[in-house]
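Our next item is chain A:
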Amino acid sequence: MSVAPHLDPVVVELGRVALRDMRDVSTSLVYSSFLTDDGFEVVHEPDGRVDPNRFASMASSIQALSEAVAREVHIGTSEYVIIAAAQGHVIQLRVPGHPIVLGALFDDDETLGKALSVSRRCATALATALAARPADAPAGGDAHDHAATGGWPAPTASVTA
Partner candidate 1 sequence: MGAGKSTAIQTLSETAVVSTEAANTDRATADKDTTTVALDYGEITLGPDEKVRLYGIPGQQRFDFMWSILKDRAEGMVLLVNNDAADPIGEMLAFLDEFRDLYDRGGVIVAATRSDVSATPTVADYAAALSEHRPDLVVPVFTVDPRKDDQMRTVLMTLVANIEMRSMFAAPAAAVAE
Partner candidate 2 sequence: MHGHETTTGPTRTSPPDPFGDVLTGGYAGSRTGTGPATTGITVPSFGWTGVAIALHRLQQEPSASIVTVRVPGHLPLVVDVEANAYWWDTPLELFPADPADVEVVTVAKDPAQEASRQPGADLDALLWLIGNHSFLGELAWWLQRHDRYRLVRWPNLTTLPHTPDQMRMTAMLGYAFLPVDELANAAETDPAEARRLVNAFSLMRLLRSESPAPADVAATPEPVVDPAPHLRPQRGGLFRRLRDRLGL
């Protein structure tokens, strides 16, 4: 994409849809954000919990450091990053094929496996949406359009441990 992701309203909107869909399937999701490789926030959900700009900058640094470590020790491409803390965890992974990173904060009600799974699907959903986007697609649009194109399944009742 020739326009930086955080400045492209179509990317922002597709990202918002993906984040909301992830929130619908994971009640322990506290905060999530798509960010550019160089630390600009594309979109976040919800407001008020986390400083979105700071989160984006720090997440980009973590992403870059993790990838540098993986290169340094010759274990291939970094797939995801987990920061596990006493009261929750942060998961980061790349949106396949794009200079965009997903950062997601879960509380400690969520298992790591489930958190990683929904995060992966969210990142893939955005990648799919971006791939399906026409070159001159207008900004905005129905938030459910994404579900209709085969991203997330219909929301189900959340299950808490």
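As a selection rule, all candidates are chains of the complex that A comes from, given by their letters.
The rule we apply is simple: a residue touches a chain if its C-beta (ideal position, glycine included) is under 8 Å from a C-beta of that chain, and two chains touch if they have at least 3 such contacts; residues count from 1.
Since we're looking at a predicted model, the values are computed, not measured.
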For chain A, as assembled in this complex, the candidate in touch from 1 or 2: 1
Candidate 1 partner contacts - residues on chain A that touch it in the complex: 4-7, 36-40, 53-54, 56-58, 60-65, 67-68, 72, 99
